[in-house]
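Excluded from the complex is one protein chain; the other protein chains are retained at their positions.
In this document, chain identifiers A and B correspond to the written order of the chains, with residue numbering beginning at 1 in each.
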Amino acid sequence: MHRNMSQICPGGCATCSEYNGCMSCKPRLFFHLERRDMKQIGVCVSSCPPGHVGQRSRERNECIKCKADCEACFNKNFCMKCKNGFYLHHGKCLENCPDWLEPNNHTMECNEIVH
Amino acid sequence: SAQKAIIRVIPFKLEPLTLEGVFASVAEVMPAEGKLLQFHPLSLCNTSEDEHTVPGFVSIVKLERPQRDLHPCLSLANKAKLAGERGAHAVLFDITDDESAADQLSKPRGLSHPVVLIWGHDAELLMGVVNNNREAHVKIEVKEMPAWPDYDVWI
Partner (left out) sequence: MDPLSPWWLFLSFSGALKIASMEQEVAPSCPPLCHCEEDGIMLSVDCSELALSSVPDGLSPLTAYLDLSMNNISELMPGDFQHLRFLEELRLSGNLLSDIPGEAFSGLYNLKILMLQNNQLIQIPAEALRDLPNLQSLRLDANLISVVPDKSFEGLPSLRHLWLDDNALTEIPVKALNNLPALQAMTLALNQIWHIPDYAFENLTSLVVLHLHNNQIQSLGIHSFEGLHSLETLDLNYNELVEFPVAIRTLGRLQELGFHNNNIKAIPEKAFAGNPLLQIMTLTRAGIRLLPGEMCQQLPSLRILELSHNQIKELPSFHYCQRLEEIGLQHNCIYEIGADTFRQLTALRSIDLGWNYIQSIHSEAFVTLHSLTKLDLTDNQLMTLPLGGLSGLTHLKLKGNPALSESFSKESFPKMRVLEVPYAYQCCAYGACGNFFKVSSQWDSEDISPEDDDGHKRTLGLFPGHVDNHYDLDLDDFQLEREDSKLHPNIQCTPSPGPFKPCDHLFE
């Protein structure tokens, strides 16, 4: 018996299978490969999980990883929220703020120094 | 005929399973072992990101029917090669739904990690382990071919 695509697909899948999950997504949703212990399945989402960003193109929409120090990014090189222990400044995650900026430990951002 | 492989699957805290497959000649025939990790067929593309898993695992890839993937990003041989370059010690392909896979993987390419094909009931058992367990270890062995009896035959 083919365990194949005719079964009911979850969420935004266009096609799916028992072992691999989604094989393709409904239009405009992002394809994401999700690791669950030993398993790796395809899922289709309208917003990508933490540490990933949705990248749209004519051929395909998929989730790609942000940089390792970034929790949420606009694209691979522009961070919007850094992981714990890093300060955000203009899309970059810094371990320390540069001298001409002031660290804000509440927002975890580097702010202009107000004289 | 292709060299047979013994696949010992040791799920965490469960009874081991002994399955059988066939070494594909795209790669070397050699034993291998490691932690079992399933990979989605679309994860083995140049444009897909490397998970940077710790090297030394054994990949299992469940191939879908070819009609479902009309524009494959890489040939199966290149997917097998990419898996090796991303840290796999061996690659298992469940070819139950893709009869053409065996041909695609029959041309010697000298890949330095073994590629084993599995199908039918053995494949179903293996994928069952993947579906129902969090972790498993796999040992791939080369099945000893029966020794030829001694015939005194002269031509």
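The criterion applied here is as follows: a residue touches a chain if its C-beta (ideal position, glycine included) is under 8 Å from a C-beta of that chain, and two chains touch if they have at least 3 such contacts.
Computed from a predicted structure; not experimentally measured.
Enquirer: Looking at B:T18, B:T47, B:Q67 or B:S100, which residue reaches the missing chain?
Expert: The single option touching the absent chain is B:T47.
Enquirer: Pick from B:L19, B:L42, B:A77 or B:V91: which residue touches the chain that isn't shown?
Expert: B:A77
Enquirer: List the residues of subunit A that touch the chain left out of this view.
Expert: Within subunit A, the residues that touch the unshown chain are 11-12, 28-29, 45-47, 55-59, 62, 64, 74-78, 80, 90-91.
Here is the rule we go by: only the chains that are shown with their structure count from here on.
Enquirer: Using the touch rule from the top, collect the residues of subunit B that touch subunit A in their complex.
Expert: For subunit B paired with subunit A, touching residues are 36-43, 48-49, 51, 62, 64-65, 68-69, 94, 97, 127, 130-131, 133-136.
Enquirer: Sort out for me which residues of subunit A touch subunit B in the complex.
Expert: Checking each residue of subunit A against subunit B gives 2-5, 15, 17, 19-21, 23, 31, 33, 35, 37-42, 64-65.
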